[in-house]
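Report on one structure; see the data block that follows.
A single protein chain has been removed from this complex, and every other one stays in its place.
Chain nomenclature is as follows: A, B and C, assigned in order of appearance, with residue numbering initiated at 1 for each chain independently.
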Amino acid sequence: MIGYAFMGAAHSMAWRNVHRAFELPVAPEMSLLVGRDAEKVAAAARRLGWAQTSTSWRDAVERPDVDVVDICTPGDSHAEIALAALAAGKHVLCEKPLANSLAEAEQMAAAAAEARGAAMVGFTYRRVPALSLARRMIADGELGTIRHVRAAYLQDWIVDPEFPLVWRLQAEHAGSGALGDIGAHIADLAQFLTGQRISAVSALTRTFVPERPLPDDAAGLGATPGSGRGPVTVDDAALFLARFDGGAVGTFEATRFATGRKNALRIEVNGSDGSLAFDLEALNELWYYDGRRPAAGEGFRRLLVTEPEHPYLEGWWPPGHSLGYDHAFTHQMRDFLLAVAGAGRAEPDFAAGLQVQRVLDAVQRSATDGTWRAVPTSDRVAATAG
Amino acid sequence: MIGYAFMGAAHSMAWRNVHRAFELPVAPEMSLLVGRDAEKVAAAARRLGWAQTSTSWRDAVERPDVDVVDICTPGDSHAEIALAALAAGKHVLCEKPLANSLAEAEQMAAAAAEARGAAMVGFTYRRVPALSLARRMIADGELGTIRHVRAAYLQDWIVDPEFPLVWRLQAEHAGSGALGDIGAHIADLAQFLTGQRISAVSALTRTFVPERPLPDDAAGLGATPGSGRGPVTVDDAALFLARFDGGAVGTFEATRFATGRKNALRIEVNGSDGSLAFDLEALNELWYYDGRRPAAGEGFRRLLVTEPEHPYLEGWWPPGHSLGYDHAFTHQMRDFLLAVAGAGRAEPDFAAGLQVQRVLDAVQRSATDGTWRAVPTSDRVAATAG
Amino acid sequence: MIGYAFMGAAHSMAWRNVHRAFELPVAPEMSLLVGRDAEKVAAAARRLGWAQTSTSWRDAVERPDVDVVDICTPGDSHAEIALAALAAGKHVLCEKPLANSLAEAEQMAAAAAEARGAAMVGFTYRRVPALSLARRMIADGELGTIRHVRAAYLQDWIVDPEFPLVWRLQAEHAGSGALGDIGAHIADLAQFLTGQRISAVSALTRTFVPERPLPDDAAGLGATPGSGRGPVTVDDAALFLARFDGGAVGTFEATRFATGRKNALRIEVNGSDGSLAFDLEALNELWYYDGRRPAAGEGFRRLLVTEPEHPYLEGWWPPGHSLGYDHAFTHQMRDFLLAVAGAGRAEPDFAAGLQVQRVLDAVQRSATDGTWRAVPTSDRVAATAG
Partner (left out) sequence: MIGYAFMGAAHSMAWRNVHRAFELPVAPEMSLLVGRDAEKVAAAARRLGWAQTSTSWRDAVERPDVDVVDICTPGDSHAEIALAALAAGKHVLCEKPLANSLAEAEQMAAAAAEARGAAMVGFTYRRVPALSLARRMIADGELGTIRHVRAAYLQDWIVDPEFPLVWRLQAEHAGSGALGDIGAHIADLAQFLTGQRISAVSALTRTFVPERPLPDDAAGLGATPGSGRGPVTVDDAALFLARFDGGAVGTFEATRFATGRKNALRIEVNGSDGSLAFDLEALNELWYYDGRRPAAGEGFRRLLVTEPEHPYLEGWWPPGHSLGYDHAFTHQMRDFLLAVAGAGRAEPDFAAGLQVQRVLDAVQRSATDGTWRAVPTSDRVAATAG
């Protein structure tokens, strides 16, 4: 595993527990943790339970005793590491967004298509049981023809203008702001859930606070510590309308300025036969309306997604006993290990990651010039990539 | 109509609108408002839309041009007025609780049983559409055998120990405190919804603030103005367990000390085949769980009780357009007028009011001596009363 | 009052009750109801409580014994009637949207600016107490600088493709579909609440079901009864992004295809210091987050907008006793009557109605050609109109 911050901790917990919760043909060994600073990576390995450490990701991805490379670094290093790991024949799990640019993402998807190893991108929320169930219900036709998606990912951690200019607010490291960090999730989920592709977007982005104090460790950000303030070079919020190739339409919003909303990924889907609604702040619940029943006896039902028949619940507790944010990572590792063992497909694959990247790219272009932008289909892209 | 405070205003609104919202064989005429103070009653009549006024309820209930007597006074005068009105052959609508004592209530029920006119007690909440619908669903067997009732009526308007000693806090006027004022509602609703009678109770009552400042107009309360404080002679809270004659069990709580709960009448009923839950603070909603369906696809549904098929909704707005507290009074007047016109039964009748009174009486006795108390059945009472 | 369908019934209830709930310098007299069909209007007048009837709105608006003209007809007749009534010196209350075209709306606003009488447009939801309170809080600065608006008005009454082609689905009568009927409300509320104007929009509209069965009384729709199906000539759904002149951004969605959402007007506003959220399906609640408090002790609070200090609550019931949809109409009549009596301003006035019309017009143009459209400011328009 490369990187050991927030994502690294979440992934470690998943690696630690996945084969305890689920029956698997293979069991992971937490062998090697990689980071730039030898001391820090050693401390992290002790805490998170990794056997060895390294400061060279290049060495790491080529070691013969490494089968799986788990990339938990910021987006600006995803492409380089993933390409090297795939070239070395490793199985690769890469955090989202797949890359910081469309060009990189295309290269990665092309490489993955040729690679021996499994390649998966970390759109973890697909494995929140309520969202997996939502996908299953829509795929089974329970919502009929899908007409509407309304998706928002709302956070508020930078409303304070004195919040410092961390790497997530710098374009060279993060690629984009709310758009790539959290907008990527709703773009992915909307397509995953509906089974439709976003085909065109009209967007606007906004940076409400254009300058922020430099953080104490600003060296890592390419700025002199103590020099005061620096420019925010990413969006604080991104909003877009979308057309889907299956006829649905949608509104999307990703923002870090929704005061009071801590991690509110909300998505509602309306079809001709029913509707589903979800909020990540209450992630064990899926709200379902069955439009085929008489309205007088029907209302949105709060499905508590903790029944044994629900996705991934066979690994956990009795009905009504909640899961949390980190369980979705364990589910992701389960499915990734099944793919590694040849017992399943790695999904979302890098092509799916690329497709989201194209949506983000179209959003940025649309926000720049104010026009609707088509999102190229995967087929055209695959052709290009080939 | 006798009395013109809170209840008088709510009833006036209902009398004003009932025949505009519903098709009725008779239309009410708001002819005469009665109160003790000539000036105040005149002002109230102008505001609420009553044609004439009187300061004598005795004259009023005997006037030949009066067909219906609507009693909105405190509980200590219900019996006297209702008995006179029934004796004069009038139709009587009496606010709840039916009376301040069991003896009075028995007399009233006996008189009503013999009377020519219709007699109804104002347990208005039965006509909140969500609760009428709940009754219909349970009566139709959709919940199977009823096992549990959990009912609470929570308010907080006297948490402040400096809140004055108004008539509702004095036993001689109000009979009891939270118990008779709001506990009466949940006792009635629990029996109405389940179709089972409360057969025995174990109770405790509590007066958290035993003394309060006398109000400015304390003369009306039998105390000298400005004399400082007086004793609270009613319960602030009443809690009881109940056994029902149909095998269900229940918890009940009525309190004016639930800080932050403004008017939270909550009732949940669990049966072998399903459950219903309701909260008066969100009165357009009824939550329903269908236990006959597979658990993986079921959850509590929020029925928005605003569909045309729902009780009383034929008089109002399109789906999703909410009703409020006062609409239930209009529904009550609709059904009362239908009974007056011979096109329906006056329910809840005085016998039902008496049955609730018996529950309240058993609660008070149980709270006093700490024993379980049986609630006499109506049949025995009817025999006694006869 | 002209027209007596859904809006006519709601307005009648408000006229009937307004001076009973509120102290007013003037009291309304429900003198004359106008409709095209003599028999039907007579029946409606009996039911709704109007003293006389007429089949000529032209006569009606010129009668010397008429002071106030209340226009409850479909949008295609608003301009003609309102202009005549204003010319006759009457006070005019006109249902929304102000008109079916921008040209008409401009004419109406110009006429109102010159008229003696008060002129108000019926954006009733401004007077839902929770929304009036929201406006007050934002105007008082409690939310700081407003950054985000997310507004949706979701209904589902035409999801069924066999629902007939009623007048609301025909452009010549309704002007537009979801956009003008319910989108107008959220456009108005977003501006009312934030105090900012929508300055530019990017939109898409969609008609999911292009053809529908003709209704039985299709004569009134300009089609031969029984001839089968006709084209839906309005939008089923309208989505737009908006920039506000004060720096906020917003997503808007109006649809009649949100299966299970009956009347879900939802609006959330995020500011630098706090947030507010509202849903018309639970209209007594306003959710408030105070961003100035430490996050560990703060969360969205469910304000139950039934306290005596809340807007319009002085006319109603004790805390926790809910109001419904129709109470907002009574509040509207209260304020309109105060304006008529010279004791207040008629708001929203026709200029505000025109401003919303300009937003709707920009939305339609943007949806047609896929470009961002600026919304002209009132000043330019006023200049034009002058």
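The rule is short, and it goes like this: a contact is a pair of C-beta atoms (placed from the backbone, for glycine too) under 8 Å apart; a residue touches a chain by one contact, two chains touch by 3 or more.
These numbers come from a predicted model, not from an experiment.
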{"item": "Contacting the left-out chain in the complete assembly, out of C:Tyr288, C:Phe350 or C:Trp372", "value": "C:Tyr288"}
{"item": "Chain not shown: contacting residue from B:Lys96, B:Arg261 or B:Arg358", "value": "B:Arg261"}
{"item": "Which of B:Ala184, B:Ala237, B:Ala282 or B:Ala339 contacts the chain that the document leaves out", "value": "B:Ala237"}
{"item": "Contacting the left-out chain in the complete assembly, out of A:Ser54, A:Gln107 or A:Gln155", "value": "A:Gln155"}
{"item": "Hidden partner chain, touching residue among A:His78, A:His91, A:Arg147 or A:His327", "value": "A:His327"}
{"item": "On chain A, residues whose C-beta touches the chain left out of the figure", "value": "6, 10, 12-13, 16-17, 20-21, 47-49, 155, 157, 261-264, 280-285, 304, 306, 316-327"}
{"item": "Residues belonging to chain B that touch the chain removed from view", "value": "143, 147-148, 150, 152, 156, 159, 202-204, 206, 208, 237, 239-241, 243, 247, 249-253, 255, 257-262, 268, 270-275, 289, 291, 295, 298-300, 370-372"}
{"item": "Chain not shown, touching residues in chain C", "value": "285, 288, 294-304, 307-310, 319"}
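The working rule: only the chains that are shown with their structure count from here on.
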{"item": "Taking each chain's C-alpha mean as its centre, the one farthest from chain A", "value": "B"}
{"item": "Interchain centroid distance [CA atoms averaged], chain A/chain C, Å", "value": "40"}
{"item": "Centroid spacing, where centroids are CA-atom means, of chain B and chain C in whole angstrom", "value": "37"}
{"item": "Centroid spacing, where centroids are CA-atom means, of chain A and chain B in whole angstrom", "value": "54"}
{"item": "Contacts with two or more other chains, residues of chain C listed in rising order", "value": "261"}
